[in-house]
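One structure, as structure tokens, below. Some questions next.
Only a single protein chain was left out; the remaining protein chains are all shown in position.
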Amino acid sequence: MAKHATPLLDELEKGPWPSFVTDLKRQAEKSPQCWDILGQMELSYKDRITHWKHGGIVGVFGYGGGIVGRYSDSPDKFPGVAHFHTVRLNQPSSKFYRTDMLRKVCDIWEKRGSGMTNFHGSTGDLVLLGTTTDQLEPLFYQMTHELNWDLGGSGSNLRTPSCCLGKARCEYACYDTQAACYGLTMKYQDEIHRPAFPYKFKFKFSGCPNDCVASIARSDLSVIGTWRDDIRIDQAMVKKYMAGEIPAEGNAHGSRNWGKFDIQKEVINLCPTGCMSLDGGALKIDNANCTRCMHCINVMPRALRPGTDTGATILCGAKAPILEGAQFATMIIPFMKIDPENEFEELVELIEKIWDWWMEVGKNRERVGETMQRLGLPTFLEVMELDPLPQHVKEPRSNPYVFWKEEEVEGGWERNVKEFRKRHNM
Amino acid sequence: MAYDPNNPMADRITDIGPPHYEQMFPPVIKNNYGKWLYHEILQPGVLVHVSETGDECYTVRVGSARLISIEHVRELCDIADKHCGGYLRFTTRNNVEFMVDSKAKVKPLLDDLASRGNKFPVGGTGAGVTNIVHTQGWVHCHTPATDASGVVKAVMDELFEYFTSMSLPAQVRIALACCLNMCGAVHASDIAILGIHRKPPMIDHDTITGVCELPLAIAACPLGAIKPAKATLANGDEIKTVSVNAERCMFCGNCYTMCPSMPLADPEGDGIAILVGGKVSNSKSAPKFSKLVIPYLPNHPPRWPEVVQSVKKILVAYAKNANKYERLGEWAERIGWEKFFEACDIPFTIKSIDDYRLAYNTWRTTTQFKFTSHVK
Partner (left out) sequence: MALSKDELKAAILKKAMESPKPQLYVKDFYACDPDTKPRDIKKAANELVTDGKMVFWSSGSTTMYAAKGRAKDESARGV
């Protein structure tokens, strides 16, 4: 029986898309706190403003991450949500689930919280939405003891790493994204659970330049699969595409008639480097000039595949706009082998070098991309002991204001102005 | 042993991480890990992946509200138990994927999903609109300038035909963040729906002493608009507080995050901005940021008609005019942004001209442009 009238929210029960309002009402029959979620949300719909407050000293003992404090500003009206903290569970890499495990999470959450969840939070966690402080320790105990399942990150911590589905079900994956994501998640449990940095730090792992986890847009350390040999071509399959026997892009355009497939127009002319051509019916790729953008492979996946000398490009410093404006990650290392056998040694070494530098020079609440921008890419490359490459820039600088160092200039900077004056009258 | 409230540290387990991903894989995934050859979309929402072993994995993708109950999760599990051997997965865009290992199992799965009302819409593949990634909004966030789940529901209801078909020139990624913090990272989306504030923070002198560290609040402002100040309370007490130079405020809300006595949310001030043309993929063109094309639309719950119609208008103009494979931002760049505003029938306002950091990069420094109706 509904506790509050919700005429505005009820409007969101109409229409073809699944309704979270209908779902909340369904859960409320079992979890009465949900009536107060609906009640408070209805008030927000009426007032056009939030009624939540945040922050504070809330968490499981010894952890500085994984729980985010949340309180209603109208606890008298909505006592069921007076204290309503968020719990972030570290999702399994690429979000495959076994139903028996999921059902146990549901059972625990039915007992310990509101019964509402997010599958998933923006960073990737399985989010449990709303519980009281006294339930946090028992919930954590049950998750760790009964399910061997730990919390994710929040605050100035390493945030829960995430990855695309990679080799599990994608033919484009150039390295094992799950293994890398899981391996580094396990290695850096301390950094995920306890604050470590000037601000948040995110890892994201994508298996190819299509970047399905948006790592280039939102991770401080972005690992994107690539290859450095030639695209594999099956000329017989190219011919089948040209004959229209196989739908382009895996039939991604299947609901509209775009006419007969035209390899010149749809692939060769759209190649950003113009490195493809048709030669007597055979598709030629000038691989030395290919920038591995994926378009031709996306359009003809049965004819073209990434090369076999695969690894990843490492980029650094992406973030959403707060505060200095949005940044994409900057390309730092063109190619790195990502090898579970050596426990990702090269990547780990780079990560820790970045952390040591950023912890030293980063300002409070400054993402590493902002530190890079403030101190400059040349400084960053020097500290990381990386050789400068033309690949690091889109184009060389257009201003001449180089910060020369004294040791780079013959004879140094010490000069005698008296000697100078002997030769040059005022 | 069960949890003992009198001895909460007994047998404590910490830092064990998530369950290993491999135990979550259905057999067809585990057996073909790294062996996939190609995929094809059989119909909107239904994919087949083919392995070099000859195995096939059929995937049915369904939309989800992201904000879901455990009753809903249990229903997902029921479906996965009945058809998929007890496994399922979620995509990065909050869709649910049911996987089966033979074509014969697809139709019973689709029939089952269709029999459960509108809870499990099949689609979200290829050149269409897939699920909207979004944030918490009024259901659980302390700094939102708009709701998230409600706006998403209203927009997806209107764009539903594009979720269940693949008729657009390319995929269109829509994202919503309920404030400028963008925990949804909407800044590289084809269409971004962004909650914005437009009133500077108020200062609650009566509570500020108790709840705020003033230096933190002052340091939180990216534009140095917050300064130390003094105020006299009703009881005559003189306290240390802060003042805000409203002319310098960019309405980011960063101060409120550090100091709850500086609320800025407001029913009239808050609303939604629309940014378009961003992308994440490196395919063809480099990743791009979304650009601000509509600076403000009001918050009109429960169904945000102005936002829904604006998004639809942009999508329809794009669908009509863009070339095959062309992402929304690629189309806008090809025709020129001046033409984009005309094609979408969106008024160009001074708010779209950048005056924040690095603004100059976006100013036109060539005589090359197109004459549109904007030039009188």
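Order of writing sets the labels: A and B. Residues in every chain begin at 1.
By our rule, a contact is a pair of C-beta atoms (placed from the backbone, for glycine too) under 8 Å apart; a residue touches a chain by one contact, two chains touch by 3 or more.
Bear in mind that the values here come from a model prediction, so they are computed numbers and not experimental data.
For the chain left off this view, which of A:124, A:183 or A:198 is in contact with it?
Final answer for the missing-chain contact: A:198.
Using the definition of touch stated at the top, determine which of B:51, B:135 or B:181 touches the missing chain.
Result: among the candidates, B:181 touches the missing chain.
For the chain left off this view, which of A:75, A:247, A:272 or A:307 is in contact with it?
A:75
So one chain is hidden, and I want to know which residue out of B:4, B:213 or B:237 touches that hidden chain in the complete assembly.
Per the contact definition at the top, the residue touching the missing chain is B:213.
At which residues does subunit B meet the chain that is not included here?
142, 181, 207, 210-213, 215-216, 257-258
What residues on subunit A make contact with the chain left out of this view?
Residues of subunit A in touch with the missing chain: 53-59, 62-65, 68-69, 71, 75, 82-83, 133, 154-157, 190, 194-200, 355-356, 359-360, 363-365.
We take it that only the chains that are shown with their structure count from here on.
Could you put a whole-Å number on the gap between the CA centroids of subunit A and subunit B?
13
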